[in-house]
Every structure is written in structure tokens, then in C-alpha cells.
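Data block below; observations after.
As you look at this complex, bear in mind that one protein chain is not there, while each of the others sits in place.
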Amino acid sequence: MDLPRYHRLTAPYYRLEGQRCAVCGAVQFPPRSACGACRGLDLGIHRFSGRGTVFSYAEVAQAPKGFSGPYMVALVELEEGVRVTAQLTDVEPEDVEIGMPVEMVTRRIQEKGPQGYLVYGYKFRPVLEVRKAS
Amino acid sequence: MRPNREVGIAGYGAYVPRLRVRTADISNAWRSRSAAAPAVAEKSVPGPDEDVVTMAIEAARTALDRAGTDLDDIGAVWVGTESKPYAVKPSATIVAEALGITPHVVAADMEFACKAGSEAMQAAVAFVGSGMVEAALAIGMDTAQSKPGDALEYTAGCGGAAYLFCDASKAIAVVEASISHVTDTPDFFRREAAHYPEHGSRFTGEPSYFRHTLAASRKLLAEVGFEAKDFAHAVFHQPVPKFVEKAAAELGFSREQYKTGLVAPRMGNAYAGSSLLGLAAVLDVAKPGQRIFFCSYGSGAGSDAFCFRVTERIDERRRGATVLNYLDRRRVVDGYGQYLRLRGKIRRA
Partner (left out) sequence: MNDIFIIGAGQTPVAEHWDRGLRELGATAIRKAMADAGVETVDALFVGNMLGGAVNGQENLGALLADAADLLPAEAWKVEAACASGGAAVRAAAMSVAAGIHQVVVAIGIEKMTDAVGDKVAAGLATASDGDYEASHGLSFVALSALMMRRYMHEMSVSREDFAPFAVNAHKNAALNANAMFREPISAETFARSPLVAAPIGVLDAAPVCDGAAAVVICSREFLRGHHRPVRIAAAAGATDTIGLAGRPDLLTLGVAKVSAEKAYAASGFGPKDIDFFEAHDAFTIITAMSLEACGFAPRGEALKRAAHGCFGTGGCVPVSTFGGLKARGHPVGASGAYQIVEATTQLRGEAGPNQVPGARVALTQSIGGHGSIAVAHILEA
């Protein structure tokens, strides 16, 4: 069981947490040892809003072990300018297009078998339509 | 029961999955074409990547966003459910981590069949009311299983809601009183190794749902000194719409009063999430000054009854998805086979 590996990834997986450079202001995801833009070492936590658009997408017809397919995957461009690879969810394949607005949700990413542990993390779905109740 | 200081709801959030299965498709698999129509036309189904944890996280995020509470002030989180992803390993800690409120929180999962969510509400009221914490999160959420072809398969839906409780001075709805009424009544249960629950047929009616719901409701009304007509809304646990209609009639609530909180016709019975979803639907439209009557029911058995009074703060905190937004977001699955696969009732060997 490789659960220590996933435990280490809790902050980025559950909360889409990356970093913000105190020196140059750049944000980055995933977290790194230094700022990718200016190599500065003064990095604070930055929680990304989760809002973005689809930059590219593909369908995984044959899911790897531990995944339940078929499903869509995408390169999502977050509104902060950073890109993230992730699964898309709550959407039909024919409705996905480049540029469509999406938002982050926390879902089951992997199930290591019916008796195994669960990996939760970010996926993206079309923005939920919100209309005020009259 | 009343806590030492008055408490109320700071924010609330709901969740219902997107997928639906038509109960007619279930009926066609098992029954004759001339069988009576099922109690609800369709019920909600979790997607392949959803479970109580993921649903609770979304509902809780909405609640926290509406409340605007400082994360450091949230001192407790309970997830009430009978469909925990892990039989042993709390869902509440995963939710807490996702919200970013660890490590100084009391966290646990609760079980009392369909009233596990209101159970969490009682605990949240107590922790805040005692001054132990400034804010506490109570979640009721379920994706409960039902035996293929069994009566419950026609109604067992999924969804729920989250409630952040705080001091009354910041609340959108104040808790005026609550009571709990329980007995040992085994109308519906599931042994640890069993995948599906057992239920007591007609025993789940009068001796169970109605006896506890009515007793708890009457006790609460007596405690607060109000009558049914003093409430703008009434919310009950919703195993089937007929049970709500009958309980409401017995207590003197009209259809006008209970219709907003009756979500089951569009999604089935969300078990521990059912009454909490009904309450959320009411809060989506309730006006300042109105009173809300709430009574859950959980097999085993018991009821939690609450009396809420809506404050002027409610209008400014109602951003984000409503229960109706979730109910309107729907995609019907392609028949009973797809439903069985989604619910893990059939698996690749």
C-alpha cells in the first residue's frame, strides 16, 4: 500500500494548495522547493480558487488499474494562469470543448480495490448553474 | 433542551448528485407492467467518483462560504451517515482536511440510521452552546444501499446537507429549542458484514416512523409553547412522500407549510441527508422572522425535533447553489443496468 505517498500530497490534492512567492508574487502549482519564476526561497501557501477553463482534453477509454473508466481528462488553465492536469467529471464527452469554464471539486480519484484505501483529490466539472430561489 | 447560550445556523450547504435513475426502469426489471407506480418517479444516484465524503465536502464548503466564519473558529465537525466509505476510519477527518480546519477540531462520524445528520446537529448545538467552541459543523449525508428488487430500491436516493452552528448573534436562523426522543425499536438495520439492510415492512410505519416523529414533535411544541399554525415551514424525514403528508396532517401542518421542505418526490429518500436537505430547501426561501419546524426520524429508533427562528441576516448569506439548483441539475442514467454498475451492485470479477 503506497498510502504514505498520498498522505504527503493531501494539501495539493484536497485543497488545490500551491505556493505564492513573497519575492516576485508568482504563484505555482504544485508546490516546489523554490519559486519557478525567480528562484526565490520565500514561499507562502496559496490556495487556488479552482476556477478555470479547459485548455485541452482527451478521453481515457481504457482506465488504468484502480481507476473507473471511461472518463475525460483535461489540461485546465486556472484563472491564476497556472495549468493543472486532472480528470473532468459530471460531464458527457460530447459536451467538452476547449475554453469551457470549469470549477474544482473534490472527488474519489482512486480506489485501491474493494478492500483497499481511497485516494481523494481534485477534479474539474462544468460550473454548476446557480440561480437564486425566488 | 436549550444550551447555556443561544446558538443558530451561521451557514448551510446542500448536495445532490447529478445522476438519476427512473424508478420505472427498476420496476420493469422486477415487476409486472401492471404493478402500481413507484412512490417517486426518479431518485438520485452517486457518480462513480462520488461518496459520502466527497458530497459532504461540497455541502460543507458552501456552508462555510455562506457563513464567512474564520476557519480557526471551527472547533468540531461530525458526519452523520449510514454509508461511510470506510467502516472504520472517520469520514469527518477527510472532510476537515479538505476544508482546512485541522488539526484542532473534534471530529467523528455518527450513526443513527436516517437521523445521524440531526444527531450531529444536536452535538453541534451543544458544543457551541456550552462555549466549548465558537463554531461547529454538522453534516448529514448518505448514499445508502438497497437490495436489488427490494421495496427500498425504489426510494433509496442520495444527498444531504451541512450546517455550521455559531453564536446566535451571528446566525441566520436561531435554535429556540430541540428535543430527542428515542427507544429501542429495530424497524430497519444492517449487520456489520451485510452489504444490504433489512427492514421490517409495515413495522416501519406506525410503531416506528409515526410513533417517534409524532411523540418528538408534540414534545417540542409543548416545550416552546407554539402550535402548528405558528410555523411558516415544517420539515420531516422523507422515506416516502406519503409518510410526510400523514405526519403533517396528524400534527396540524398544511401542505403549504411542508411542501417546500419535501424534496423526496424529485430525488427519493436521502436517509441521514433527507431531513437536512428539506431544511436547506426551506432556508433557501425563508423570510426573516419566520419559524421553521423540523423533525427527523432514524430507525433504531428515534427523532430529533428542532424549532428555528429565521433572522434578518439570512438574505445576505444566501449565495451559491440552492437545493433546487442541485435538483434541476440532472441526467438520467441509461437504464437499470447502468444504475446497478454505478452502485457497485454488479462488479467486474
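For reference, chains read A and B in written order, and residue numbers begin at 1 within each chain.
Note that contacts are C-beta pairs under 8 Å (C-beta built on N, C-alpha and C of every residue); 3 or more make two chains touch, one makes a residue touch a chain.
A quick note: this is a predicted structure, and the numbers were derived from the prediction, not measured.
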{"item": "Touch with the omitted chain, as defined above, among A:24, A:98 or A:130", "value": "A:98"}
{"item": "Among A:4, A:44 or A:64, the residue in touch with the chain that has been omitted", "value": "A:64"}
{"item": "Residue ranges of subunit A at the interface with the undisplayed chain", "value": "5-6, 9, 12, 30, 36, 55-65, 67, 69, 71, 73-75, 82-87, 93, 98, 109-110, 119, 121"}
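By our rule, only the chains that are shown with their structure count from here on.
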{"item": "Euclidean distance of C-alpha centroids - subunit A vs subunit B, Å", "value": "29"}
{"item": "Subunit B partner contacts - residues on subunit A that touch it in the complex", "value": "10, 14-15, 47, 68, 87, 89-90, 92, 105-109, 114, 118, 120, 123, 128-134"}
{"item": "Subunit A partner contacts - residues on subunit B that touch it in the complex", "value": "18, 47-51, 53-54, 57-58, 85-86, 94, 97-98, 100, 284-285, 318, 320-322, 324-326, 328-329, 331, 347"}
